[in-house]
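Removed: one protein chain of the complex. Kept in place: all other protein chains.
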Amino acid sequence: MKPAPFEYFAPTDISEALDLLARYSDEAKILAGGQSLMPLMNMRLARPHVLVDINRLTALSHISLGTDGALAIGALTRQRAIERASLVQTHYPLLAAVMPALGHFQIRNRGTIGGSIVHADPAAELPAVCLALEAEFVLRSAVGQRTVKAADFFRTYLTTAIEPVEMLVDVRFPPWQAQWRWGFQEICRREGDFALVGAVAVLQLDDDAMCRAARLTMFGVGGTPVRPQRAEDMLSGQRLDARVLDQLAHVVAAELEPDSDIHASAEYRREVGGVVARRAVAMAIENAGRRNER
Amino acid sequence: MDQTYIGAPIRRREDLRLLTGRATFTDDIKLPRMLHAAILRSPHAHARIASIDAAKALALPGVVAVFTFQDIAPSAKPIPLRLYPLPGLEQFLQYPLARDRVRYVGEPVAVVVAESRYLAEDGLDAMDVTYEPLPAVTDVRQSVQGQVIIHAEPGTNLAARYTLALGDIEDAFRQATYTRKEVFKVHRHTGNPLETRGLVASYDAGRGEFTVWGETKVPHFNRAVLASFLDVPESKIHFIEPDVGGGFGIRGEFYPEDFLIPFAAMNLGRPVKWIEDRLEHLKAANHSREVLCEVELAARRDGTLLGMRAHVYGDMGAYIRTHGGLVPSSTAALLTGPYHVPAYECTVSCVMTNKMGLGTYRAPGRYESCFIRERLLDMLATDLEIDPAELRLRNFIQPSEMPYTVGKTRPDGPPTVFDSGDYPSAFRRALEEIDYNELKPLQGKRQHGRYHGIGLGCFVKNTGQGPFEGARVVVSGADEIAVYLGITSLGQGHETTMAQICADTLGLPLDTFTIFHGGTEMMPFGVGTFGSRGAVMAGNAVHLACLKLRDKALAIAGRYLKLDAAQLVFRHGEVYRQGAEDRVLLGLDELVRLAGPASPYNLEEPGLEATAYFKSTQLTYSYGAHVAHVTVDPETGKVEVLRYVVVEDIGRCINPLIVHGQTVGAAVQGIGATILEELVYDDNGQLLSGTFMDYTLPTSTDAPSIDSVILEEAPSPLNPLGVKGAGEGGIVATGAALANAVSHALASLGIQVTELPLSPDRVRSWIRASTAHSS
Partner (left out) sequence: MSAKQTIRLTVNGRTYEQTVEVRMTLADFLREELNLTGTHLGCEHGICGACTILFDGEAVRSCLLLAVQAHGANLTTVEGLAQGEELHPLQRAFHENHGLQCGFCTPGFLMTAVALLRETPSPTEAQVREAISGNICRCTGYAPIVQAILQARGGG
């Protein structure tokens, strides 16, 4: 399994990289962590004529907290660096907690946040977390820059709003709200695998489990991560007791439209989607801060 | 015989090179001017080949040659059967390249040879093949209906069928006060050694001799096949076994590439290397296990088994592989297991489908039959409200009945006879080990949202397949004894265990011996490494060779010392008079000299060496029990294994470190296979589980702790060492024990497992169906 031939560039500054993209457009693919692209290239399922290796663009690797509490992470930042960053652990506990669920540590040593987002596997955790946190993605091309909301970014399987001449440079998370409680649950065949189905819950909860606002993101349920609207509406303004949680599972299951594959049928993903949504919300209520459920 | 080394957990001598990156696996071999091959494989499950155009491929720089069927036609023969040549199977054999039809996704269509593997794969991309797709059949029951015929000449997809009958089955069912009829399905899966297949072939045109690296498992048989294909004497083919990254039955059978690569080397006058990649391995290396079994059990209401009537269908794939009908035959042969089943009738059907061929994977036919039988027993236990353990104890063959003749359960060959064993004892030990009586109250109970289940699985396992193995022991000095084996090593530690046997037989330090194994160059005759036969066959061969060496040494010593050899003792490398151990008469160095070609004292073959063959026509049976404690999350269908116990009696244990290693490894393979793995084809014969992302092998976080107990209560009476084979017992009952555990866990939902794997999706679908049924 050896890659097909390609032309290789390793630009050392961003404008060089963007010029290459402008020049080669859809003939080119960006090589960041390589943990998704290289398997495809080794299998010759991806055969870009041009490979633009952006690993030397160190300016794209950073984690910074703004004065307003907004978190900005450069697209090339390694997943492992995010996992270990005390800044993230302190200020963005959900993001820190999800990182260990991504594959295995060897993969996270190379895999980048930008790579995972642009690769957009619908069963991946990072795109779902970005959607749950209403992150924004800064895309740059040789002629300009634009910011796309997570909700507008993921189109379908492995397809996003990014143009071939563009590169994701920055991921921006709005400031973490003190009253947010979060939960994260996924069902995988094996630890570290992509999820069969998963849920991220971010709730604004009062002390008596009264839910002011709810964000529920499901992944592994179709071409992109989704936020089931009826389920979110159902949770807002309610005290989240066992009855409501059971109802939530049904509402989520009814709202999902997943596909079947050899690992799980659409019915499985629908039903178990309801279950993980309920468990994620329960976790948020407990505010246990646990890692992913196997 | 000493017992210094045998039974001791000696660390392995193989380890050093493997730990330091200095081992030599096939892909580590580099020869000057070596070329690299890549195989063009069919993307269709069933199609006519309209045309093959290699022009663009040949035009690529670095691509040296392309071979298609036309090029191999003068040499090409169908790959022959090695085992279980049931009548009819010979019409379904595979040529090394597709002729005018392809019959499974992955079937070799052409060989591209280039200066590097990268360039060879570029060559594959440039090959122009026109296919006319045909309908494919992927289900055994559909296949027998015959709408899609895979091989036109025989004109049927039923490649072979036979029926075995023991006792009076009609009478059994007449007498029965309980019967149960079921259909069981075992899923297609395979062993996936971490090293894929590979070969390096070199041809010396001047001498007309071939050297091939990478042949293992059954090199002597494979050499004979290759010799017949190439029409050269076997003496001109040398197989050298390098280090091997696991086999589990998959690696080492004669595949198309075992002809194609030496053929390419011969034609191109340069060595050719071919290393299979993982995607190829998943589609084109032997698959296993896929059987469907319709079965009916007859019993009395007190749980006494009266009879079993079954039909086993083997989903053989598109071509019959070298194993012939082994998988379904072996499923049928031991279906009754360690129990009294007075009447047994079984029809075995080998059915073709447009999938990869079926071969052996660790405990072939035994994993399958154990699942079928042990599930049936638990169903009977549930129906009759008898404790499953008690039911088994009521039906075991007793130690007082050994040797126990089951009867003729194979179409050819001798009747199945269990040589020795105390089945109740091993079973009780397993129950003790898991505290069965303490755990029983948990059966089917829900705690913290999960259902608990404890599942049992008892087995007997055929080991020590004959007919022979040989060993040659050569003394060159006091510290240097070389031992040559005809068997190969795929990771089992033969270099250590065989040395242990030699050391104790001759009473010498372990380090005196160096074990040479593998390939065809060590011994002129060899059968191979499979079916847990290494310790039994080669172990006894080295033992006999050492005894023969001892006798020879004594004969030579007697002549030289002018003493009666019967009054002499040869031990610890020294000769002395019986009763006068303190006075050494001769040492090894002197004996070597006295055994030399010019010596008048040696009337046998020159040299202080001996060759012996251990012959056997009877199998020796290891046996034991597995017990699994699992939880099932009904909301997600996930099965978690909390505890897993394996008890196995192997007669006599040469190296407990190695045996436990085999057992634990086998158990984790089996648990992974039962819960995580499946080779899935769609209706068009496309393999959907074609990468490691979709074929999910167990990792460290999936592997429970395995509690492995080795018993030596029933040595084998069939060989001097009393050993039975030990490589497969850990996997045999994994499907059975886990399926039983899950069935007990979900009993309140009315779920009784009849199919594998126990994937979350499947478990949820059973729960969904039962909930729908009850509401």
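Letters are used for the chains, namely A and B, taken in the order the chains are written, and counting of residues starts over at 1 for each.
Here, a residue touches a chain if its C-beta (ideal position, glycine included) is under 8 Å from a C-beta of that chain, and two chains touch if they have at least 3 such contacts.
If you're wondering where the values come from, they're calculated on a predicted model, not measured in any experiment.
Among B:85, B:106, B:123 or B:193, the one in contact with the hidden chain is B:193. Among B:642, B:657 or B:680, the one in contact with the hidden chain is B:657. Within the complete assembly, B:245 is the residue of B:245, B:317, B:388 or B:624 that touches the hidden chain.
Of the listed positions A:121, A:136 or A:191, the one in contact with the omitted chain in the full complex is A:191. On the side of chain B, touch with the chain left out of the figure occurs at residues 11-12, 14-25, 27-28, 30, 61-62, 118-119, 191-196, 243-246, 248, 275, 277-278, 490-493, 657-658, 660-662, 664-669, 691-693, 697, 699-701, 703, 705-706.
Counting over the whole complex, chain A has residues 1-8, 10, 31, 34-35, 38-39, 42-43, 51, 53, 55, 80, 103-107, 109-110, 190-192 touching the chain that is not drawn.
Methods note: only the chains that are shown with their structure count from here on.
If each chain is reduced to the centroid of its CA atoms, chain A and chain B end up 44 Å from each other. Across the complex, chain B meets chain A through its residues 117-118, 121-122, 125, 277-279, 635-638, 640, 676, 678, 680, 688-689, 691, 693-694, 696, 698-699, 701-702, 759-761, 764-765, 768.
The residues of chain A lying in touch with chain B in their complex are 1-5, 39, 43-44, 187, 189-194, 196, 262-265, 267-268, 271-272, 275-276, 294.
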